[in-house]
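Here the complex is missing a single protein chain, while all its other protein chains stay put.
In order of appearance the chains are A and B, and numbering begins at 1 in each one.
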Amino acid sequence: MDLSNVTRYQSAVAVEAAAPPVVIKRRGYLLIWPAFLYLLAFLIVYPFGYNVYQSFFEYSMLTDTSWFAGLKNYVGLFTSPEYLNSVWVGSLIAFFCLAIETLLGLSIALVLNQNFKGKVLARILLILPLGTIPVINGYMFNILFFPNASVVDHILNILGIINGPMNWLQDPIKARIVIIAMDVWQWTSFMIIMILAGLSAIPESFYELAKLDNMSTWKTFWRITLPKIKFPLALAMLIRAMDLLKFFDGVYALTKGGPQSATETVSFYIYRIGFKAFNVGYASAGSIIVWAIIWVMSFIVISKVFAAKEKAV
Amino acid sequence: MPEVILDRISKTIQKKKILDDVSLKIDEGSFVCLLGPAGGGKTTLLKIIAGLEVPSAGAVYFGPENVTGLEPYKRDVSMVFQDFALYPHMSVFKNLASPLTAKKLSKPEIERKVGEVARFLKIDRFLDRKINQLSGGEMQRVAIGRALTKEAQIVLFDEIFVNLDYKLREEMRVEFKALVDELNITTIFSSPDPEDALSLADKIAVVREGQILQYGPRDAVYQYPVDVFTAQYCGYPEMNLVDCTVVKNGGELQIDAESFQIPLPRETLAREITPGSYILGVRPEQIRIMEERQENGVVIPGQMVLTEVIGSDTIVHIDVGRHTIQSFVPGIYRTITDKPVYLNFDTKAMYLFERETGAFVARGT
Partner (left out) sequence: MQRVQRESRAYKLFRIVFLLFFIAVFLLPIWWMIKTSIILRVDTVVYPPQYIPKGIEFDGYIRIWKDQGLPFLYFNTIRINILAALLALLLGVPAAYAASRYDFWGKEGGFMFTILSTRFLPPATALVPLYFLYRWLGLVDSIWGLVIAYAGLNLPIVVWVMRSFIDEIPRAMEESYMLDGHSRVAAFFKIIMPLSAPGIAAMFMICNFLTWGEFLLSAVLTTTVPHQTLPIGAAQLEGDIGILWQQIAAIGVLGAIPITLIIVFFQRYLVRGFSFGILK
C-alpha cells in the first residue's frame, strides 16, 4: 500500500483560481412583509403612534385645543386612585380568569381525551359557549344574577348552599365573581380545544411506555402529558392573558364597571375617561401603560417557553 | 456523467461553523461514503451538493460547470432523505411520479417509467396505497424509487439506513449494493455506520466537526488511518487502543504497555521510530485467541471476561492486566473463565499513533 495516502487530506482539488464568493439571495423571507406592513399601517403607525403622541398632550373639549403636557398625564395616572384601582381590578380579574380557565380547561380536556361512550357529544356540548356573542352573554348573565330574581340564587337555595337572596351585582366582591364566572364560562371552551389539540398529538406509545414503567397517573401527567402539551398550553394562555388584560365586553354589558368601580378594568377605565369624559391624553397614556405591561409579560413568556421549543426542535 | 467537485466549502449557520474549508473530488460513477458521527456536517455537505443550502464560502462544480448558486430544481441531482420525506397526501404512484410531472412528460410515459422503477424495486403492488399504509422497508423503497425516476446522474443518500432495524438494515444493504452497481450512477452516501462504508463504498471520506479528516479508497482508509479517531471510527468493533511507550532495551526497541511488552526488531515497522510516548492500536478482527501458548507473532496471556454474540460472530473481551482487549472472532463462543487464554496477533497488524496529537506514525509490514 502506498503511504502517500496517509497524509492528512488537504485540498486535492485543482480548479482554476479561487472561486469568487457566491452571493445568493433567496427572497422568500419577503413574504413576511405584507402582513407586517398591514399591521404597521392599520395598527402600529397610526393608532399606536397617535396614542403615544396624545399621551404627551392635554386636551380641552371646551376650547377644542390641546397643548403639550410632557409626562404630566403619566404622572397623573400613577397618582390617580381611579386608574390604580382599575389596574388592580383588571389584574385581579385577569389572574383569576386565567387560572380557573387553565385548570378547568386542562381537567376537562384530560377527561375528554379518554375513551368513553358519548365522548363526541360531551365534547361538542362543552365547546358550545365559544359560539355565543359576548355582549349578549352579558345580558344573559344579567338575568341569571338579576337582583331579587336570580336564577343562580334559586338553584343554590334549592341545593341548600345559600339561604336568601345574594344580590350579586350590588356587592363589589360578588360582582367580580360574576364577571369572572362569565369569562370563565365563555372561554374555558377555547382552552379545552387548544389543550385537546395538544393532547391528541401525543402518541399512544408514550402512555404504554409509562404503563410498562408502572408510573402512577399523577406521574404520567407530570412527566409525559404536561411536557408534551407545554407549547399549545402556553400559546393558549398567552392569547387569553393578552385578551384578559384588555377585558372590556363583559364589563360593558354586565356591570358598566360598578358597583363603585369594583369591576372597572383598565380597558373600561380608558373607555370611560376617553369617551365619556373626553380626557384623551389620560386615556392614551393609560393604554400605553397597559400595552407596556402586556409587552413585558409576553416577552418573558415567549423568550422562556418558546425559545425552549426552538431548542428542542 | 459529471464528476462532483467541492472547492474549499465553508458553511456557517447562526454563527456556528458547520463546515470548515472542505474540498472533495468525487469521480463520475463512483460510490463515495461520507462517514462520521452525527452533527459532523455530513447532511449539510449533501444539501450543499443538492443546492438546498448555499455555502458561505467556496464553490460546487458538476464537471466544468460552477453550480454553487443554482436552485435545487435546476440540478441534475436527486436525494433520499433520512426520514424518507415521502409526501403523505399523495399515493405511492404520485410520489414516484413527482419528478416526471416536473419534467412535464405525457401520462403514458409517466406510467411506463413509474412502472419500470416500481417493478425494479418490487413495489409495484403498492402503487395505489397511501404512504401511512407502508412499512418502514416499503417506505424506504419508495423513497429510493422516487430518486430513481428522476434519472439523475448524481444521487445522494442521507443516512438512509439509520431508521431501519438491524435485520432490515442488513437486507437493505445487500439489495442496495446490487441496485447501485446496476444503475451506474455517481452515488454519495452519508452514514454514521462504518459497516455501510466498508461494505458499500469505493471511497470513504471521514467527516468530523466540519472537516474531512481523510479521503481515499476504502481499503486505504481502513488500512492506513491518518489518526486515532479515523482508526477507531472506521471499523467495527472499534480498534483496540493502548497507551504505551517505546523504550530502548539493549540495542533493540521495545513497546512497553505496562501489562505486556512487545519487542520491536528492525523491519517490524514500515519506518524507523524514536523512543517516546505512543498509542498502540490493533483491530479486534486481527486478534486471535489461543488456549495454548503459541510462538509466532505477538502473544499476550489474559483472562476472558465477557463474550458478546453479534449475529454469527463473537466479540470476546479479555483482561490483560491494566487493559481490556477486544477480539472479534467468527463463530459463536462461550466465555472460558477457568483458565488463562492467549491473545495472538501478527506484528503486521500493529499501528502506532502519536500520544499527543493522535496522528498516525507507522504500522507493521
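Simple rule for what comes next: a residue touches a chain if its C-beta (ideal position, glycine included) is under 8 Å from a C-beta of that chain, and two chains touch if they have at least 3 such contacts.
Computed from a prediction, not measured in an experiment: that's the story for all the values here.
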- Which listed residue (B:85, B:270, B:299 or B:349) would be found touching the missing chain in the intact complex? B:85
- Query: Hey, which of A:68, A:116 or A:218 is the one touching the hidden chain?
  - Reply: A:116
- Item | Listed residues A:151, A:209 or A:277, member touching the removed chain | A:151
- Task: Determine and list the chain A residues touching the chain excluded from the picture.
- Result: 26, 28-36, 38-39, 42-44, 46-51, 104, 107-108, 111, 113-116, 120, 122-137, 139-144, 146, 148-151, 154, 185, 188-190, 193-194, 196-204, 207-208, 211, 231-232, 235, 239, 242-243, 246, 248-249, 252-253, 266-268, 270-271, 274-275, 280, 283-284, 286-287, 290-291, 294-295, 298-299, 302, 309, 313
- Task: By the contact definition given up top, give the residues of chain B that touch the hidden chain.
- Result: 14, 47, 50, 52, 71-73, 75, 77-79, 81-83, 85, 87-89, 98-99, 102-103, 146, 150
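In this section, only the chains that are shown with their structure count from here on.
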- Message: Using Cα averages as centroids, what's the distance between chain A and chain B in whole Å?
- Response: 52
